[in-house]
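Would you mind keeping the following structure in view while I ask a few things?
For this depiction, one protein chain was excluded, whereas all remaining protein chains were kept in their positions.
The letters A, B and C name the chains in turn, as written, and every chain counts its residues from 1.
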Amino acid sequence: MTGINRSAAQLLATIVGNKKVGQYHQILISVGELVSQCKPGNFVAISVGGPNSRMVLRRAFAISRTTTSPQYGGAIELIVAPFGSGSSWLCGLSEGEQIDITLPLGTAFGIPTTSVNALLVGGGYGSAPLFGLAEVLKERGCRVDMLLGASTGSKIYAPLEGKRSVNSLRIFTEDGSMGETGRITAPIAQLVSELQIDVIYSCGPMAMLKAISEILAGGDVVHQCAVEEAMACGIGICMTCVLPVKDESGKINNLRSCIDGPVMDGSAIEWDLVGKTLVL
Amino acid sequence: MTGINRSAAQLLATIVGNKKVGQYHQILISVGELVSQCKPGNFVAISVGGPNSRMVLRRAFAISRTTTSPQYGGAIELIVAPFGSGSSWLCGLSEGEQIDITLPLGTAFGIPTTSVNALLVGGGYGSAPLFGLAEVLKERGCRVDMLLGASTGSKIYAPLEGKRSVNSLRIFTEDGSMGETGRITAPIAQLVSELQIDVIYSCGPMAMLKAISEILAGGDVVHQCAVEEAMACGIGICMTCVLPVKDESGKINNLRSCIDGPVMDGSAIEWDLVGKTLVL
Amino acid sequence: MSQLDFSTTLGNAWFPTPIFTASGCASSGKELSQFFDLRDMGAIVTKSIMTKPRAGRATPRMAETPSGMLNSIGLQGPGIDTFLSNDLAWLVEQKARVIVSIAGETAEEFASLARRLRGVAGISALEVNISCPNVENRGMVFACHLESAQTVIEGVRRTIGGDLPIIAKLSPDVTDIVSIARGVIDAGADGLALINTVLGMVINPNTMRPHLGGRTGGLSGPAIRPIAVRAIYQVHEALPKVPILGMGGVSSGADAFELIMAGASGVSVGTASFGNPTAIVKIQNELRQILTVKGFSSLREAVGFAHRPENSVR
Partner (left out) sequence: MSQLDFSTTLGNAWFPTPIFTASGCASSGKELSQFFDLRDMGAIVTKSIMTKPRAGRATPRMAETPSGMLNSIGLQGPGIDTFLSNDLAWLVEQKARVIVSIAGETAEEFASLARRLRGVAGISALEVNISCPNVENRGMVFACHLESAQTVIEGVRRTIGGDLPIIAKLSPDVTDIVSIARGVIDAGADGLALINTVLGMVINPNTMRPHLGGRTGGLSGPAIRPIAVRAIYQVHEALPKVPILGMGGVSSGADAFELIMAGASGVSVGTASFGNPTAIVKIQNELRQILTVKGFSSLREAVGFAHRPENSVR
């Protein structure tokens, strides 16, 4: 258990970019020196709706990547789907506007110390943090293959520059409007053996993460997945975001996905118990 | 009793101007043909805070004047003090933004059919509707004198062009930072007799309206005052905005100041009963 | 959209749509008729009427609160005589459907009001607002005590006879709303109106005293919607056959749909009309749209849907 977010800080940050990409908004936020603390997998919690907002809770967004530029210093990028009232408000902000953010939060993807074969699997905007991760893995000499999936093409997030850092990229859409037709989980079993995958990094809807875990069950492949449970606080004080996780002794506990996650060991999550009452 | 606002309509209107004047904002709103229905004394009710607002009630603002221009057609002008959350939000809007408004609401200042001597008394932003009224009275051949007062100079609203339509204008501030030092009510008794005033039109804080009524008590001068009670609906359906008003038979009733006002006969209002429980 | 049966019933009263005004939030209808045709909605629920004219509480009577408001009107109204000759007559002339809300200071006043309304043409139902103080019992709210609530409803039932549906309006400010609901149904109510406002207070930072003339006031608006949904759900679970007129913070079709799924057969809109005079029309259109998109063929199928077992089909 992490316990606390050691490097987390709260700040008023300025939007320095907001661009529509397919059905998403690519939002760039200037955060100064804090970029150096942000690792792939970490997320940021943003206060939404402005001073008269009836929305009392922050919204969590994965940090897609970090950049530094002479103009605005360190910045983080988010890929936001304008879904409900909070995310739509965020997508409606213009350059120069300020937002109250807390970052970096939660666990990060574990980076292997040796060069391994990694498969990155992203569903919808879940692909966002994977490109930054891919770069880090590449630097460590890993082979990096990537699968992206979504219901339809406009929900695939795959920036051109991101493709450079992967050895292969396959895209699946359920309606066939982009890439191959079908579910992203279909090719995984075969790829794992063909490419001799050591570790899968995944990010996307819970159903996708669960399906991957089931495919890998019993095998040796490590599964690091970034989960997305509804979070009221994002910093570990409310206990709303829990998931049933098995510890080394086999005991199942409800762990907070905001602070013991979002990156968790997929094989330790008791997927069938998610949404069920746990008896200790 | 008016019963209903016969010409009222609800519309999405566009801000076509927002200028800071002293401590106020002069806000121009395009409302098309409806300008022809707006009379001095009427007000507008505005939905505030945007789609995620925790403010569920509209805010009322006196229509300061109406204009028509080839650019934006008919428009109304408001003089808004950025006081609390609703008015500050409104003052923060930019040209081109849209707001949900209902107008024209409430009673208007009664215009005499013959030429009379009128004294217009405005406290703070209460002066706003008086300049438009002055023009109308002037057209009717009335003599129009004006008194404006506020705690301090930056709270006096007195546009240059407005001064043209009055015979005299005296300004009082309590701190002496503009015009004469003192309360606006001080010179009224003397002016009434000197200028042979037939009617006083007043708009401003309730305490000022009450003081004027007391000065005029027992005399012949008609007192048309625009009251400002807290209003939840502005259209007569909630009964929050009532004032104790005596009818011709001498019976006192709680009348809705949004629909039987805001312009009321100052001599009919039972000022001492305002805020008291009325027993029928 | 043409296939959806949008009608509803409360007891033996039929309404073409399930959206109503909330008592005290539409005066007697005239003022709203400037903004839409009153016949286009379910019915006007009138402000609660008492025997004599009443001036109500001292001002200030309202305070805005986060996503809500407090009111302390104190049942200002013209009294039953003027109400019948002016307000109701006008509504009937407009061919609007009308639910008359009544309030009394004693159980006897309720019964005598019912007597005055018995046989008056143009009334679809009676809403009995028992969420008001009982002057004979230390000012305790009728709806907060089983016995006084039952006494009122029994008196009204006895007086009014069997035809006009009686809808008892309950207060959420009780330990066990289900027992009060069951009690008033046993006493003769045909349906329930849930919920009246929640007792609240705001202290004015300038005067440093309670802001409202009446000190406490009733909290309404979106802030209380989760409380309304819970109350409706609890009561519908215990009394699935009793029609419920739901209310509390409804300002969109989705909100109305939520109360309907919890168990409401009709939905009253109160505070939302203050913020938007055409809220009722908007809510009605949105609700029709939602039911259609979800594949319901009638409003009735959606009533209490949230109580069905997980795997049940529509």
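Couple of notes before you dig in:
The rule is short, and it goes like this: contacts are C-beta pairs under 8 Å (C-beta built on N, C-alpha and C of every residue); 3 or more make two chains touch, one makes a residue touch a chain.
Predicted model only: the values in this text are computed from it and were never measured.
Within the entire complex, contacts from the absent chain reach the displayed chains A, B, C.
When the omitted chain is restored, the residue from C:191, C:213, C:249 or C:275 that touches it is C:249.
From the options C:11, C:56, C:222 or C:270, the residue with contact to the unseen chain in the full assembly is C:222. Note that of A:167, A:254 or A:267, the residue touching the chain absent from this view is A:254. Residues 3-6, 8, 10, 47, 54-58, 100, 102, 229-230, 232-233, 235-244, 253-254, 259, 274-280 of chain A touch the missing chain (whole complex, contact as defined above). Residues touching the missing chain, restricted to chain C, are 63, 65-68, 70, 144-145, 173-176, 198-203, 205, 208-210, 216-217, 219, 221-227, 229-230, 233, 249, 254, 257-258, 261-262, 290, 294, 305-306, 310 (touch as defined at the top). Taking the complete complex into account, residues 54 of chain B touch the chain not shown.
Methods note: only the chains that are shown with their structure count from here on.
Across every pairing of chains, the maximum count of C-beta contacts belongs to B-C.
Farthest from chain C in terms of Cα centroid separation is A.
Chain A and chain B have Cα centroids lying 55 Å from one another. Distance between chain B and chain C, defined via averaged C-alpha coordinates, is recorded as 35 Å. In chain C, the residues touching two or more other chains are 66-67, 222. Multi-chain contact residues of chain A (touching two or more other chains): 54.
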